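Here the complex is missing a single protein chain, while all its other protein chains stay put.
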Amino acid sequence: MKLATPPAPHEIAPNSVGRVMRLVIYALVPAIVMHVVFLGPGLIVQILLGVATALATEALALQLRRQPLWRFLSDGTAIITAMLIALCLPPLAPWWLVVSGTAFAILLAKHLFGGMGANPFNPAMVGYAVLLVSFPAQLTQWLAPNISGLQTVHLGFGDVLQTIFSGELPARLTWDAVTSPTPLATLRTQLALGQTMQEVRANPVFGILGGRGWEWINFATLVGGIWLLAMRIIRWQIPVALLAGIAVPAGILYAIDPGSYPGPIFHLTGGAAMLGAFFIATDPVSAATSDRGRLIYGAGIGVITYVIRTWGGYPDGIAFAVLLMNAAVPLIDRFTVPRIYGHPP
Amino acid sequence: MILALLVTAALTALLAATLLLPAQLSAAGEARLIERIDALLPQTQCGRCTFAGCKPYATALARGEADINQCPPGGPSTMIALAALLKRDARPVDPKFGVVPEVATVAWIDEPACIGCAKCIQVCPVDAIVGASKFMHTVIAAQCTGCELCIPPCPVDCIEMRPAAARA
Amino acid sequence: MLLHSHVRGGLQLVGHKRRSAASVRIAAAPAEVILALDQHTGLPAIALVKPGDAVAMGQPIAQPQSDISAWVHSPISGRVVAIEPRPAAHHRGELAPSIVIANDGEDRRHPANAPVDFASMDPLELCEHIARGGIVGLGGATFPTAAKLLQARACAHIHLILNGVECEPWISCDDLLMRERAHDVILGAHILCRSLGAAKCTIAIESDMPEARSAVRAALASDTASNIEVASVPSIYPAGGERQLITTLTGQEVPADGLPSDIGVVCQNVGTAAAIARWIRDGEPLIRRIVTLTGSGVREPVNVEVRIGTPLAQLIEDAGGYQQPIAELIMGGSMMGKTLPHDGVPVTKGTNCVIAATAADFHERGTEMPCIRCGNCAEACPASLLPQQLHWYALGKDLDALESHGLLDCIECGCCDYVCPSQIPLTQRFRDAKPALLETVDSRTRANDARLRFESREQRLTRLEAERRAKLDEKRKAFKDAR
Partner (left out) sequence: MSALLLILLSAVLVCYYAPTIPALNPFLAADHFDSAVGIAVASALTLIVVSPLSYLIEHALLAPRGLEQLRTLVFIIAVMAVAQLAGVAMRLSKRWMPVPTAFLLLMTSNSAVLGVAFLDTTRARTFSDSLLLGLGTGLAFALLLLMFTALQQRLRYANIPVMFRDTPAALVTVGLMALACMGFTGLIRE
């Protein structure tokens, strides 16, 4: 008799990184569906392009670094990075945007720092931020939501494909006809023109809570996020702190001057707050790791996002806020080590 | 023109004053630095660094009168810690001061051979040898730092270094 | 009794305890027993017998060599065959010096072992008597009980906790003991209270052991003393860890570098209490214990009362033998138990459970992936550590960070391993990293000690020098004056 003598514990829960990432991908499905309903099938093309690029660059990087190929390709992290970048881009953005952004994210933000688990910055947000500062014009060409009164022309799937791959609209259309600024962008330009909040809100792009159509996309994102919470894939600290970090300053300023500042509900439903709170900031690798640290991290992202939205040069600030707080994570982790059992406070 | 010169001169005088200030206050700073250095040293008190113990070596280091590679018992790790604290270049421990020991050792007295001369007791820097004149001596292994200072004075060569027992 | 707090972290695990829940079976005495001299915590015992000596059941055959060590008694009557190194379970099948005794089948009792009246004994004398019974902690730690009692005697108002919380999966020996021998446990509690001068005693029982709880309650109902109470503790692993249990019951934390007695608590296993009761009441030292035999690999999972020193192979034979090819043989529970390379080792005082596990019993560990810092481990850690950070620092062998993040406070319960999505063997990593850190911490303490001794020597030498000079000056002066 000669038995193997593995160390304790012998009981292990059936779990894997692949499972965690798969659940995150499932949780993104409602948001993607709503996105397609309101903004057309462009997102599907973007996701497919992004995922293909992500897998190809990931395979290349793994090959170069002599890492096991299948083990890391199948973990699903690269797919999520690509999906998040695609969700942030306008559905008709030219193909090279999503391709270059994803490749940059995988190669520079992930593998340069040692691959999965070691990247200090959220790869998806690095990819998106690089695109945002490099090609600001292309990133503002958002489609008008597919709601009567907003969308004046209908784009077929063929039109979408042609636009993405050629970078030109079909001859019968003009950019002015198909695009409409996002609610946050509208808000920013109108306020800059000296209008009051009431006048701004009268604009047809705004709905009851935030932007029309956008409200539903954000709601679907929230549903997916809550499902992730229920599945215990993410913890409540980061989303709650992040949303509070946006809502609290928004509420205070709204209470002081409702004429020039939109209220907290608008801020939570108008931009990428939900996606950021539940899917981007909760990337565990680049987030703070203790409970207290997560609260600080989430609140920091929320407040910085609000500051950039309200006073900065970009309509939304989630990406920059996430990257800034990513840089602060090791410092936060250093000062938020929980009290260990049996040690004085 | 004269005004400009005056202003510059006045400010330079101010600068000179602040530059002199640290000299006045350096005693307090030096004591703290010595303490910090001493905390990094292995406290074997063996004197291999050519100073009379760890604290004297720390003092010399703080005053820039010694190099950081003079402590064989501390080995590379102590040297690196000193280099980091004092912002000096890391360099291997100088073999001139002794060989870096591979395992910790403690002194052991061959008690039947001991004649009770008490010479080793006098040189032990940490009072780790007990015994009285004319009686045999014993090393308290738990307190011995392995400095080897007790070996040369022994007239009957009854002290040897043995690997320290693994401590719980 | 009101619980003060729940265990922090922890896991809800499938217990597999019902499998072995039939009543305790008394195993036949084996033909040969093997008694390791170092089967308790502390220094090994010194043999008192020689090969060829005749011994009686309960006769002391080895004596402790220091305060933290224990007596060893012969569990059978017969003849000493050999004193030689034999494979031992607590060394994972490696050799340990052991006394081998052949059974003559007569079970002749050692005449000197007699019942004593503990109520009339001085507490200190009682502690010493408990030591002579070879009693050690039967929860698995095998710390000599008398040493623990003596350490705690200095404190006033001691709260005695009897630990009946078998939080580890598969083990059910304490459950069965409390169900069937609740009176022994309660007598043991009285003896322990007397030896400690304890005012209060709590018997902690897991919430999913209703039979044990009602058995103990029933036994208490017929008991006149009222200082013993029963507490029900949620069945969360590791609620039965000594420190975790104390915090659950009292709301206080045991200081990291201290003992439970520092906060006025002494914790003993219920099995230990029952063993003490047998020694005091029947004059039978610790020569047998209840062992859970379970796992899909044995035909009849069961709890058996077995002589210490019985070879494992024979024990498994008693439970109907192996029924499927077994993958692992584990001594202890499935979370902290040690795997054995073969069944040629004897039962020791610390053997609470033997799991003959088939491949189907445990989920196979997947391929290890890098840590994604998900924090599941930190949520499960009962010591409030951050295993994800410790893992990172252990990879880099960063001893300073490992120390400040509390590596030495890790109790190796395995909760972090259990929940890790990356399937990292965290507990083993921490176990491997500990010796280097302990060495550093130890050498630092020694350096501080050496520094103090060096400084006090310097001061003494300066003082002596000054005194010598003063004397010399005085003499000179006297000489001058005389001239």
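For clarity, chains are labelled A, B and C in written order, and residue numbers in each chain start from 1.
What we mean here is this: a residue touches a chain if its C-beta (ideal position, glycine included) is under 8 Å from a C-beta of that chain, and two chains touch if they have at least 3 such contacts.
Predicted, not measured: the structure shown is a model, and the values here were computed from it.
Trainee: Give the labels of the shown chains that the missing chain contacts, considering the complete complex.
Mentor: Over the full assembly, the chain not pictured touches A, B, C.
Trainee: Out of A:130, A:229 or A:253, point to the residue that touches the absent chain in the complete complex.
Mentor: Only one listed residue reaches the unshown chain, and that is A:130.
Trainee: Which parts of chain C face the unshown chain closely enough to count as touching?
Mentor: Counting over the whole complex, chain C touches the hidden chain at residues 392-393, 395-396, 398, 400.
Trainee: In the complete complex, which positions of chain B touch the hidden chain?
Mentor: So the residues of chain B touching the unseen chain are 3-4, 7-8, 11-12, 14-15, 18-19, 21-22, 25-26, 28-29, 32-33, 80-81, 83-87, 89-90.
Trainee: List the chain A residues touching the unshown chain?
Mentor: Contacting residues on chain A, toward the hidden partner: 64-65, 108-109, 111-115, 118, 120-121, 126, 129-130, 133, 304, 307-308, 311-314, 317, 319-321, 323-324, 326-331, 333-334.
Keep in mind that, in the parts below, only the chains that are shown with their structure count from here on.
Trainee: Could you draw the chains as nodes, link the ones that touch, and say if you get a line, ring, star, complete or other?
Mentor: If you draw each chain as a dot and join those that touch, you get an open line.
Trainee: What pair of chains is linked by the most C-beta contacts?
Mentor: A-C
Trainee: Take the average of all CA coordinates in chain A, do the same for chain B, and state the distance between these two points in whole angstrom.
Mentor: Their C-alpha centroids are separated by 57 Å.
Trainee: Where in chain C do residues touch two or more other chains at once?
Mentor: There are none in chain C.
Trainee: Sort out for me which residues of chain A touch chain C in the complex.
Mentor: 1-17, 19-20, 71, 75, 77, 115-118, 235, 284-285, 287, 289-291, 333, 337-343
Trainee: Tell me, which parts of chain C touch chain B in their complex?
Mentor: Touching chain B: residues 442-443, 446-451, 453-458 of chain C.
Trainee: Can you list the chain C residues touching chain A in their complex?
Mentor: 8, 13, 92-93, 169, 243, 247, 253-258, 326-330, 332, 334-344, 355, 357, 362-367, 369-375, 378-379, 382-386, 388-389, 404-406, 409, 412-414, 417-423, 425, 427-428, 431
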